[in-house]
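Every protein chain but one is kept in place in this view of the complex.
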Amino acid sequence: MPRDIAGLKGILPPIPTPFSNRDEFARDRLRDNIRAWNRSALTGYVVLGSNGEGVLLSPRERLDVLSAAREDIPDDRWMVAGTGCPSTHETVELARYAAKIGADVALVLPPSYYRGRMTREALVRHYASVADAAGIPILIYNMPACTGMDLDAETIVALAAHPNVIGIKDSGGDVVKLGAVHAALGARFRVFAGSAGFLLPALAMGAVGGILALANIAPAECLAIHEAFVSGRVDAARQIQLRMIPINAAVTSRWGVAGLKAAMDLLGRYGGPVRGPLVDLTEREIAELEAMLDRAGLTREEERGLRS
Amino acid sequence: MPRDIAGLKGILPPIPTPFSNRDEFARDRLRDNIRAWNRSALTGYVVLGSNGEGVLLSPRERLDVLSAAREDIPDDRWMVAGTGCPSTHETVELARYAAKIGADVALVLPPSYYRGRMTREALVRHYASVADAAGIPILIYNMPACTGMDLDAETIVALAAHPNVIGIKDSGGDVVKLGAVHAALGARFRVFAGSAGFLLPALAMGAVGGILALANIAPAECLAIHEAFVSGRVDAARQIQLRMIPINAAVTSRWGVAGLKAAMDLLGRYGGPVRGPLVDLTEREIAELEAMLDRAGLTREEERGLRS
Amino acid sequence: MPRDIAGLKGILPPIPTPFSNRDEFARDRLRDNIRAWNRSALTGYVVLGSNGEGVLLSPRERLDVLSAAREDIPDDRWMVAGTGCPSTHETVELARYAAKIGADVALVLPPSYYRGRMTREALVRHYASVADAAGIPILIYNMPACTGMDLDAETIVALAAHPNVIGIKDSGGDVVKLGAVHAALGARFRVFAGSAGFLLPALAMGAVGGILALANIAPAECLAIHEAFVSGRVDAARQIQLRMIPINAAVTSRWGVAGLKAAMDLLGRYGGPVRGPLVDLTEREIAELEAMLDRAGLTREEERGLRS
Partner (left out) sequence: MPRDIAGLKGILPPIPTPFSNRDEFARDRLRDNIRAWNRSALTGYVVLGSNGEGVLLSPRERLDVLSAAREDIPDDRWMVAGTGCPSTHETVELARYAAKIGADVALVLPPSYYRGRMTREALVRHYASVADAAGIPILIYNMPACTGMDLDAETIVALAAHPNVIGIKDSGGDVVKLGAVHAALGARFRVFAGSAGFLLPALAMGAVGGILALANIAPAECLAIHEAFVSGRVDAARQIQLRMIPINAAVTSRWGVAGLKAAMDLLGRYGGPVRGPLVDLTEREIAELEAMLDRAGLTREEERGLRS
């Protein structure tokens, strides 16, 4: 039985896929990370998003990672599975697999290789095929920095005409668009900030939460922004929000997954290496990142005893 | 004596320059418009911004419009004069003129024709020349839709190193940047949303107000968003904000000054014609605009008795 | 024994992958198409380029298509295999497979999903890994319309430092860059126009030929442009070139693979359906395309007896 969509809100990290030094999926490391994150009030986890290096995994590995995550994620947390693939057929197959193993929601990136031909009609057709067949609700994943396509409000509203398309993670940062989408579709369509840099302004516009790379390394802070906002303490929310902007940029636009994994290593989680063509941070970059974590007030959880 | 910068906050419309049907500055129409706006609690007025068609005026007309506006704007309202010109020399001259006639602040667009050479250093030099000579404080005007240049946070912080550069009107919509600038410079640097579509999220990030085309036709609504926000009623602010998004897009990104002037005509202000190469709205577009004003709840002030 | 690179010049079509109406690889149709093309003096074929819908095939299908093409392509023609994949590991694997079955060259698209992190260094590392392991020479594939990344001259020169990187197919249309690359690297680096719209100007800058979607439907015309140019008849080359611009745009930037396949169907080859998320042309679009083919002087080969 599908979960009540009203519960899909708050903070979810799109978790990295841990690799061993031999570039293999490090299954135990995933379990350790999820156990640690479970100590926070995170709503759930996104598996195989951009930070999960999903596009760099083989088809077999994708199934393995989803299955492993399903084992590790407790029943009271949401599991969102990234299932976007270049072809409609593959996307349907992966979403169906995700449904079969018990993922709650499929996160679907728009196919972008032939972006010049991805008209609104083509996208509606693609999402409808997936939403018809998946067996679980679909969350749109707008990620212009990776796809080179920025879904506009009209397109999002057109995609949402399918009853099984229940929301969006938007990483583009255009909060006016988020507001327009929320105004058009109301609370039944779940809008999530896709990057922690604009979590607070997105909430102000009607977003219900955030799917945030930063939540992997600063779950307490991301949760605190959300909680302060919903309890009417906008000034308190802003203070944390502003403090998070530089470190969020470091682990997203500036250094991406490699930066995020390095930060996890520095903070007592398992980050480990990225997979080529991505490149690990240099020693020098790691030192710079460490200083930024420090300025943001982020230290090993064990040392600060942060809970949320 | 310069005004206390702490008072520069709230809502200011960048007012259109009224032209007669013979394409001449319609001096009396300006007075009538300002008198009507004075019934609202607007902080002041921006004269010769993008909506003022400043770039389409002759040098002589620019002086005339600034002088006329100074006569019409009461002493308890701020007068911000748009003085950006392609050359540093002209920008200095116009800013000095603005200071001489009693404008409170000069709004300075970055020169953009040679944008490929507008390095951070060149911009620092330009703004420093103006800020040294103007005699009144300088507000940066970031307007990527018109200049094709988007000043980034580091550049804005570099420009703000000059003590006479006291804030920014940013029309680009990147609220993360607004947050980063505010975090770096604090309350001494006045951040204004440059378009009403993101007024609320900008306030959430630390902006002190908005310089908004929409405030020409919906002063009460813009003021109400600001007031609701500062009094802690974010939900109330959001309701008005979301309602304003479509009509704001109509009078900015979609139809620009011609749309704004047509809306003023429809709402009982004087809009009048735009100057070439701009093109007035067609009958059909005016009808569509009228329907949008209606949906946004904007009607003739006389009919709704809106006050703020 | 690898072929002499000096022979890699002239015209090669990046051939579509034919699908049956049940969306399966139509093996026989591929053979028929190649047999027909073999009647022209094409240098060879690119298999699994953008027009081959390579990114929409399963890993298994990719191997099948490459193997089938190898059977069908005569020994006196070059076989270039598209082997670009999102991960370095997969790209190496596919290039090695291509080498094993006897492809002459691997065409390698830069990985673009994490484009924000695809620094020159990351790209050099990726291409070097592939070039070290492939066992056949590597041709760079610059395709900004699909990848959202435009490799600049400096990056191309850096990639070409590897002795096994022997040239580029550049579809971006910046002929100044092609000239700069040719000037820097000389004739040992084979520059190919990646789209027929700029074949002649690319040849003028030093390109040795073209890898052209248009060559699937207008091999004689593409060959004639090349031949006229190398024999010093630039005016004759221009006449054909200008006539080809609109129809080339139709089967590339405007309608892409779906347009190309429809044109093949209209001209007596097998085009067949595209695979989702791509969408076949509508009846109306097909009629428009037919008129464009007619204006370009392209009709069924059987009817015009074109030879080159």
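Letters are used for the chains, namely A, B and C, taken in the order the chains are written, and counting of residues starts over at 1 for each.
One rule holds for everything that comes next: a residue touches a chain if its C-beta (ideal position, glycine included) is under 8 Å from a C-beta of that chain, and two chains touch if they have at least 3 such contacts.
If you're wondering where the values come from, they're calculated on a predicted model, not measured in any experiment.
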Touch partners, limited to displayed chains, of the chain removed from view: B, C
Touching residue (missing chain; options C:11, C:34 or C:175): C:175
Touch with the omitted chain, as defined above, among B:5, B:145 or B:242: B:145
Listed residues B:44, B:82, B:111 or B:179, member touching the removed chain: B:111
Residues of subunit C (touch criterion as defined above) contacting the omitted chain: 173-176, 179-180, 182-183, 197-198, 200-206, 229, 232, 234, 237-238, 241-243, 245-246
On subunit B, residues whose C-beta touches the chain left out of the figure: 23, 50, 55-59, 86-90, 111-119, 121-123, 125-126, 129, 145-148, 253, 255-258, 275-279
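One rule holds for everything that comes next: only the chains that are shown with their structure count from here on.
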If a chain touches subunit A and subunit B alike, it appears here: none
Identity of the most central chain, Cα criterion: A
Inter-chain pair with the most contacting C-beta pairs: A-C
Sites on subunit C at which at least two other chains make contact: none
